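Can you keep this structure in mind? I'll have questions shortly.
Left out: one protein chain. Kept in place: all the others.
So that you can tell them apart, the chains are marked A, B and C in the order they are listed, and the count of residues begins at 1 in each.
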Amino acid sequence: MTDTIATNESILVIGGGISGMTAALEAAECGKQVILVEKTPSLGGRVSQLYKYFPKLCHPTCGMEINSRRIKANKNLRVITMAEVDEITGNAGNYNVSITKQPRYINDNCTACGECANAVEAKFDNEHNYNMDKRKGAYLPFNMAYPQRYVLDSGIIGTDDADKAKAACRYDAVDLDMQKETVQLNVGAVIWATGWQPFDAANIQPYGYDRYDNVITSVEFERMMDDFGPTGGKILRPSDNKEAKNIAFIQCAGSRDRNYLKHCSRICCMASLKQTTYVREQYADDGKATIYYIDIRAIDRFEDFYAKVQADTNVSFIKSKVASITEERGTGNPVLHGVNTEGYDRYDNAHDLVVLAVGMQPSVDREKFPVEVITNEHGFIERPEGSTGMFAAGCASDALDVNRAVQNATASALRAIQVVNRFSKTEV
Amino acid sequence: MGNLNTTMIEKYRNSFLHEVEANVEEGEWVKMCMQCGVCSGSCPLGPHWDHPPQELFMMIRAGKREEVLTSSSMWMCTSCYNCIVRCPRELPITHIMHGLAHYAKRLGLVPENQQTEKFAQLFWDNLTNTGRVNELKLGLKLYFMNGFGEGIKMSLKMQDVGLNMLKTGRMSPFELLGGHSIKDKTGFHAMLQKAKELEDAKIAKHGA
Amino acid sequence: MAKKEYSFYPGCSSQKAASSSNYQVSVDSMCNELDIQLNTIPDWNCCSASIGYAGGGELPRIALSARNLALSEQANPGQDVVATCAACWLATKETKERLHEDDGLMEETNQALSAAGLNVKADQKVRHMVEVLIEDFGYDELGKHVKKPLDGIKIAGYVGCQTNRPFGIDGESFENPKYLDKLVETMGAEPIEKYEKKVQCCGGALAFSEPEKSQAMIKDIIEAAYDGGADMIATPCPVCQMNVEVYQNHINKKYNTKFKMPVVYYSQLMSVAYGKNYKESGLNGQVITPEKLSIIAKK
Partner (left out) sequence: MADTKIGAYICKGCGLGERLDTDKLESIASGEGKAAICRQEEFLCQQSTVDKIQADIDNEGINRVVIGACSRRAKFEAFNFESTCVSRVNLREGVIWVRPDTEEAKEATQEMAEDYIRMGCTEVKFMSPPSASQEQSVNKHLLVVGGGITGMTSAIEASKAGYQVSIIEKTSQLGGVAGQLHRKVPSRMPYASPQDNGIDDLNNQISANSNITVYLNSTTTKTSGAPGRFSVDITTESGSTTTENFGAIIQASGFTPYDANKLPEFAYGKTPDVVDQLGLEKLAQEANGTPIKRPSDGKVVENVMFIQCAGQRSDKEDHLSYCSGHCCSTSIKQAMYFKESNPNCDAAVLYTDLRTPGAGGEDFYRSAQRKGVTFTKGIAKEVVAGDNQHTIKFTDLILNDEVDLAVDMVVLATGMLPNSGVNIDAPPAEEGSVEIPVESILNLDYRQGKDMPQLVHGFTDSHFICFPYETRRTGIYTAGPVRRPMDINQAIDDATGAAMKAIQAIENSALGKAAHPRSGDLSFPSFRMEGCTQCKRCTVECPFGAINEDEKGYPSYNESRCRRCGTCMGACPVRVISFENYSVDSVGQQIKAVNVPIPDEDDENAVAKPRILTLACENDAYPALDMAGMNRIQHSAYVRIIPVRCLGSVNTIWVTDALNSGYDGVVLLGCQKGENYQCHFVKGSEIAHYRMSKVNDTLTTLNLEKERVATYEVAITDIQRIPQLIDDMAKTIEDIGTSPLKF
């Protein structure tokens, strides 16, 4: 990475998840100057919080390693973390962008030795684990974090912890006077790779996510599988840390529902099918999973995976949108109430744990883009039309699985290149 | 009414769904159901439904006219609105149930001795009589709605309730003589008459 | 605070010597303390609750509530329509909404109304008394009027169905509304946290036609109150109040339970807390006397 001064031949990518990294890398590896802006202290986004991918059941960190190696080695690419775009003016081929960079309080000297983390005491919610546990006020967001550089939580600034962190660092990497700064860029094209956020399950009142400890979300379940996650890689239920062996998965938790998200989030069916294999991986024959669904949307070759899971006698399927959940007194078991609509059977099923397959919501509220962007009623950015220089990549454009998100991001890299080539001399 | 039923059968031979859409309150929503079953699971009297709402919707699409209209299911609706607020597709299920019940009644297809149907009719007659409900008369009618013998039994069974209500001044024997009423009964009845005419005309048009 | 005026729709059960006349008594006392003036809609009629559908078709039922709205517009122009009965509120509010949403309905309805020499616009707000208390006064203001805090009374706030669904009060959750608990707290009493049957249906009108089925549900409602250690149940709905209070003997016989759970209205709690006496609070209208509340009322 070099300090490229952006020109209207550069491409700005907003969002450092897998889609943003892909769009940025594909363009940079095609010789283009690219600036990648990420809101959090490190790249990776949602993918870095997953245990395994469907349908292959491989580990996302593997691709993350390759991508961060590509970024390290690429001199056309400049990464700005802890930064957000607050204004974009101009048009295709010539955008002026203003970016606000939050202070990290740790400079390039950081060797990631970890002494500052050892020195501080105060703890904060760990966003990487969806606040299921705490982290120190000086921290490396996660093992694979890139840039491999520590962060000071702004919460410790002005406290003793801040001074302890500074004192502990022998490389003068802690800079407590770091201020938020504004960066001005001139770029030719912009790629929105702002991604998605899990739908807030507390809104789904009949399921009592806000009232019952043993009702969790699919994204939280992923974190449980990480050896370095909140439960040390064990599937435990929050109420009593008992092993959760009989697990219910509720599909369309927030999706396909006019009360919440009207759209289908696409990934949730496959995610739950995948997560049933976690239950089996951990508890073998004692592991039982039940999927409550409306339609199982395992399209194209994902069907093979669906067939595999269906063949597992420990996994059962009930066609039903669960009506409500109550808590069994004494045991704390969540009890699911509803009707299996295939032949009309009522059920009141107790499980150890309920996993809500929460829907995908665009990270950026459609009203909150710093420049006019055409979104559909679900908040996803529509396909480009006319001579725009702004494109969506990945889940900013639709509810997509990783594979499709990367495919879409690769396409958006070309769309951006078309714009900068059109406005630069490099055109053939 | 019976012949209206046959006319309707004639008209909508191959689509009960169209019949419901045209003649049942909020019937045009039936087609929007995606069979998730959240309504069926949310009904407090659910276990007492032969066919829960989502199944009724499927039966309507499948043209099971007789089974649907003669079912006691929609008469089980307590109007708790659980189904409406939970329905992911915005179907006004409570109203559709009321609508189906009313339509069945209109076509004379309500099952024998359907208690809620009887009570609902009593209630309607009672309120439309003076414009306001006369609880005492309604109560007595209710006890006797299944015949005199049953009525005596019921009255005895409900004696304590009645006495309690009298004691606490929440019921008065004087209600038997006239009782509460609105002033403009004439206008009130004319209004209901007009409303009924307009509605019958619509049905007749569809039935024709 | 200045006097507040509303166009009031009392509803059948609140009439003299009717099943919730005690509710009305307490509402009057409460309003008097809060300087609320209720201008009753002249010649109002029954809304047919949610049970008129066997005899009455859609349009006739709509016409009923439309008539009340029309009369309100005439007599109390510009005033919000306020109802104390959940069913009255719901039927009227639904009618108002559907008149504007369903194409052609407004016109048909006015055709019918014209037969009674009336016409409706349905522009006014239709509100439940509880909304008035929460939105126009707020818990703090309501608390300021408390003269006799209801110390030491444990109350299960039974919200029931129709003040809760489909419209809800104060934008609260349908599954776990808090407004009743907040009111209870504001009056100095102790709400039962996690009252499990808070929004369970009591059977409504089917208490009459399907007594067994309804009483089975009522049993759970009362049981859960006892489990929570409640001294009494409080509710905003006349149907709930009646159903849960008056059948306890029958339930005791059938399930040989020993229920004797008082069921009062929020307005009775407020009336007592506001220093009104036993009678002014309509407590003489209770089939099962709420002892702890009575004691405070009689102080």
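The criterion applied here is as follows: a residue touches a chain if its C-beta (ideal position, glycine included) is under 8 Å from a C-beta of that chain, and two chains touch if they have at least 3 such contacts.
None of these values were measured; they are calculated from a predicted model.
Partner chains of the missing chain, restricted to those shown and counted over the full complex, are A, B. Per the touch definition above, the residue from A:133, A:210, A:295 or A:312 contacting the chain not shown is A:295. From the options B:31, B:48, B:137 or B:185, the residue with contact to the chain not on display is B:31. Residues of chain B in contact with the chain left out of this view: 14-15, 17, 31-32, 34-35, 55, 58-59, 61-62, 64, 89. One chain of the complex is left out; on chain A, the residues touching it are 1, 18, 25-26, 29-31, 53, 56-67, 69-70, 72-74, 108-109, 111-114, 143-144, 148, 170-171, 227-228, 256, 262-264, 266, 295-304, 307, 319, 341-344, 376-378, 380, 382-383, 385, 398-400, 402-404, 406-408, 410-411, 413-415, 417-418, 421-422, 426-428.
In this section, only the chains that are shown with their structure count from here on.
Taken chain by chain, the contacts link every pair, so each chain touches all the others. Contact counts per chain pair peak at B-C.
Seen from the C-alpha centroid of chain C, the farthest chain centroid is that of A.
Compare each chain's C-alpha centroid with the centroid of every protein C-alpha atom shown, and the nearest one belongs to C.
Rounded to whole angstrom units, the spacing between the C-alpha centres of chain A and chain C is 46. For the pair chain B and chain C, the distance between C-alpha centroids works out to 23 Å.
In chain B, 85 are the positions where the chain touches two or more neighbouring chains simultaneously. Shared contact sites, meaning residues of chain A that touch two or more other chains, fall at 206, 324.
Within the complex formed with chain B, the chain C residues making contact are 12-13, 15-22, 43-46, 48-60, 62-64, 67, 108-109, 111-118, 161-162, 165-166, 174, 200-201, 203-206, 208-210, 213-214, 217, 246-247, 249-250, 284-287. On the chain A side of its complex with chain B, the touching residues are 206, 252, 256-259, 294, 319-324, 337-341, 344, 346.
The residues of chain B lying in touch with chain A in their complex are 34-38, 40-42, 46-47, 51-52, 54-55, 85-90.
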